[in-house]
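Yeah, one chain of the complex is gone here, protein chain that is, but the others are all in their spots.
This part shows chain A:
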Amino acid sequence: MSDVNEPSDVEPDHEHDHHHEGPGYATPQAAIEEGEREELAYVMSLYVGTDVDAPDFVSVVDLDPDSDTYCEIVDRIELPNRGDELHHFGWNACSSSCHMEGLERRHLIVPGQRSSRIHVIDAKDRRNPELETVIEPEEVFEYDLSAPHTVHCIPDGEILISMLGDADGELPGGFLELNDDFEIEGRWEPPGEIEMNYDYWYQPRQNVMVSSEWAAPKTYYPGFDLEDVEAGNYGQRLHFWDWEAGTVEQTIDLGEEGLIPLEVRFLHTPESTHGFVGAALSSNIFHFWRDGESGEYRAEKVIDFESREHDDWDMPVPALPTDILISMDDRYLFGSNWLHGEVWMYDISDPSNPRRADSLSVGGTFGEVQEVQNRELSAGPQMIQLSLDGERLYWTTSLFSSWDEQFYPEEGERGSVMLKADVDPRKGTMELDEDFLVDWGECPEGPARAHEIRWPDGDCTSDVWQ
């Protein structure tokens, strides 16, 4: 079923002021002003890789402090198969389609990282979404792609998914395009533009897309092996694409300080050519921007997290910043250092000189807070999500089932948690909200892991402006 109710011949209107017909908000500022406080979250929840005989599921979490079921998982959308490893997901439409009359932000596209199966969930009823369609792995493999990762809607109602491997779980990866009836349209790019793939973000007004690199699925799926680092099997490059043509225009090798560049974000302002990427293994954050004179992109390391000594570890423990996001007003960069156990915020008013604003030491290997409401935290902060107004930061604790097992084996036994900090954007401070705790350790079939978080009406890691 299509979410486009009537065909629209309307030309994209870049001014948007008088022409906001579709889903989302006309500008990032409108999202801040018109967006309501998040009352629900959708959270990827998983059993893959455990002996629990149950499929992964999508949790609907109640975030309304006035509700009787605040901090509870109020609905679970169970998927038909085991073995998916739900990871990242996205909407069929976001603010980039706000000129598309009749298009609704209604369907969640939920891929299985391990299975390569793609689920389409109808979330018209925000509290009780329903599974609508399933694209089976064999259909995906026909395009010689596997391991779906980042889902973005693209402005004409279509959906683009970064795919990390070929049908066999080897390189190269690529991009799979779905049409607005949620059928595979084909490959988005001419095959062979890139080898490794991971996350991507696009800035349509600048006709640019940026993509990052993890590794071949067969490399990262079983777990993290230093041998693979030495063999050069992990990524360290950023690719800058011609968005219209679907071709790579420029590749930047970040070098050893840029190993495993994961989440990549442009600023929300559609004119901006500045962005950030977190190099997880090297524990650095890079700023990238387009050089006005040459028209080429540049990248520079702007934040460096030092490894820390720990009595129980043989070698200094890297921070492992695994997720970053930019507040809707483009003022702050938030991130999570999964191994150290830290969430942090930097003021990026001057993107080339981020200034540390605040951090919280919670969970992980060094966190000062190791339990909330007597619930032991078994891993560090990982996937983060911020309210549209920038006043509440939420996070979950699972990275990837096989990597969790290596670094935080207790997480599989106790399950993940979701935590929250209250943020004061004026002062640039964060405070852990100890009244807030969502516990995946209490799921009926057994403890589950929790990964990416989305709000029903747009969020800081999925909305893009045309």
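General observations
Rule of thumb we're sticking to: a contact is a pair of C-beta atoms (placed from the backbone, for glycine too) under 8 Å apart; a residue touches a chain by one contact, two chains touch by 3 or more; residues count from 1.
Operating definition for what follows: contacts and distances are computed from a predicted model.
In the listed set "Ferredoxin", "Fe-S cluster assembly protein SufB", "Tryptophan synthase beta chain" or "Dihydroorotate dehydrogenase electron transfer subunit", the entry agreeing with the UniProt name of the missing subunit chain is "Ferredoxin". One of A:Tyr42, A:Phe224 or A:Tyr394 touches the chain omitted from the figure, and that residue is A:Phe224. Contact with the chain that does not appear here is found for just one residue of A:Val48, A:Ala123 or A:Leu176, A:Val48. Mapped onto chain A, the footprint of the missing chain covers residues 48-51, 53, 82-85, 114-116, 137, 141, 146, 165, 167-170, 217-218, 221-227, 312-318, 401-402, 405-407, 409, 412.
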